[in-house]
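Only a single protein chain was left out; the remaining protein chains are all shown in position.
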């Protein structure tokens, strides 16, 4: 992974595979004074889809930042029927945290935030419980307590969406939020809601996965971070990891081991999201590393 | 793990938990001149079930090998309503291999057999294909080729059961055999048929799990060895392991990475079976290590 | 792992192996009304050393807590020349944290503390920098800032030892403290100072291990938690773990991946210490799980 202090541009793209894509892209960058810092290219040979992430130094680039997208679209992307996304290395996305009562992912993210591990702003935390208000307050993050009941669910979501608007939130992290969001809510933030599920999906979707894992007698448990989609626990997987368990581990032991796993897996997913490493295609992710 | 050159006895047992079980068992062994080599005890606190594996040196043990079971049952097991099993360290179980066309698990087991890694006899290989006849022949193992069709399935199973009888087979290993065995067949060898499934169960049971894993876009694939039960791919899990994959891995790459995983996971399961480390209880295994 | 809400006693012991140890211990507990909750026993067959951890329910135990040690020593331990240690499940040890400027282990431990993951008191943090004073203050933990120079090292250690006394500290965790402690200091807290080293020891001891790992071109990096001894980075290892790296990972990437590893490995070591799972023998640990 390249470390850039100077400003760079990142293009993520995919399109039907054909001859001449790489040369067209590299030519576009080189001809206009860009120095390629990082290039990863990959073809899904079964579906014949071309994927690429390319990053280049903007110092001598002759096209103004605000025009790069337009030029690239006209000169390259249209020709290959590309889906593409342009990002800049100096962007600081705004993230909202949704939490419930489980504190481990929440604390871990705040610690990374406070320690400056991530290039991100966290202006807003939303929770259906008041438990973590104090911890949020310390870091000067607004904490909005919105209790959820069967009756007020729609009303609460309306309020949450308002808050996301008001705080100009770019993406949402569900840090063990435990509430199911409506299809309408999720559809407004495609590939921008990151969830952590406490099992190795697709094994044990839904509630109480550690109990199910214990009942089934698995020898390994896992955690899965994925973009939320309208299909519950079935969105594109960003990152997974596992830890061994044995017959000696009770459900409580699994929960304890799983906590550490969940916070790691969620943090890695957020890191990849922040570094513009992720493309989503047909409900799967391409994670450039 | 203790290495014994002298002959030892191994008792595996479980029963409802109550006071005095450990003392009764250790007293039985000590009082009769046995030296405890290894003891692992565990209580499933939720179900209140006590599990133990204990191994002791037989050198000065005053009860004859053939009488230990009877004495233990009378003096200890009945009192605690125990399920128990007695094994001796010098037993050499007889194993039959069922194979199809996938050679990797098959070759790996023959290599371990030839290298003397396992205390086992393999007198019989049964296959629905002739492919691996030569390799079996080299080691002087009988290879019976029984092609399976929709019509002759019952007849073939009858013949297979005869062969298992005739060769005095203690347990069967399905080394990617790919044929579904009937409930009748499986019921005759409870906890004595070890299967390897090429996924991280309960994710992706059934056929073509690598294709399913690829479609779902998982970041980790796995393999699972379990005792076959009449519920397909749902028997008690003995061992599992995983390997990372990425968006760059095609189904073929997953198959390749999975091959190495499958042979390791199957070999570890067989090793635990041979070392009498496994107790089965409520469709789960207790694997003493 | 057994979960006890009632009070239990834990005995950890080792001694030269011989016949009758297990029966003597279990008899001592059973005869006096104890119910064995958990027993793990192990023999180092090369050195002929017997190790055991046994935990029993104190509810009906006839010997008073304060007398158990004396009785066990007289009736069992002396006879087998045992080294032993008695703990109670309701003890809440007092831990001091030593930190420097690296915040990740520090924040992780505070988060676990605040979330109530551990049965521990943290009354004192000592640091050679003031950076984390605010974070400590939030939780009401005293934070003593003692800058270390080449000249005042001895004086600072004297002061640190005073503080440990004054706060009645049971064990110390060096959460990336980065200062070498004197032999005198370390000798006062044998097996009670837990350090985290940012490499897979014995590879890359000393300073800047990630740089060394990068130079050597390893494909896996690790972290090691161990009890500090007077031999630098050579104390008994409690826990280790690893993460894959590739040629694409710069030293900075390794540092980032290593941070997550370090905090997990250190937390697991502290957890085992708090659960009285660790015996130290000949500069190695026996970690009962």
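All chains are identified by letter, namely A, B and C, in their written order; residue positions are counted from 1 within each chain.
The rule is simple: contacts are C-beta pairs under 8 Å (C-beta built on N, C-alpha and C of every residue); 3 or more make two chains touch, one makes a residue touch a chain.
What you are looking at is a predicted structure, and each value in this text was computed from that prediction instead of being measured.
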Residue in contact with the excluded chain [from A:43, A:115, A:180 or A:255]
A:43
Can you tell me which of C:37, C:52, C:148 or C:218 touches the chain that was removed from the display?
C:218
Interface with the unshown chain - residue positions in subunit C
42, 44-46, 51, 200-204, 215-220, 222, 236-242, 246-248, 250-251, 283-287, 289
Touch list for subunit A against the chain that is not drawn
2-3, 19-23, 26-27, 29-30, 35-43, 45, 244
Even though one chain is hidden, which residues of subunit B still touch it in the full complex?
1-3, 103-104, 107-108, 110-111, 114-115, 117, 135, 138, 248-250, 252-253, 256, 259-260, 264, 267, 289
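Just so we're on the same page, only the chains that are shown with their structure count from here on.
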Relative to subunit B, largest Cα-centroid distance belongs to chain A
Using CA atoms for the superposition, what rotation angle relates subunit A to subunit C, in steps of 5 degrees?
180
Computed distance of Cα centres, subunit C from subunit A, in Å
36
Which integer distance in Å separates the CA centroid of subunit A from that of subunit B?
41
Residues in subunit C with touches to at least two other chains are numbered 2-3
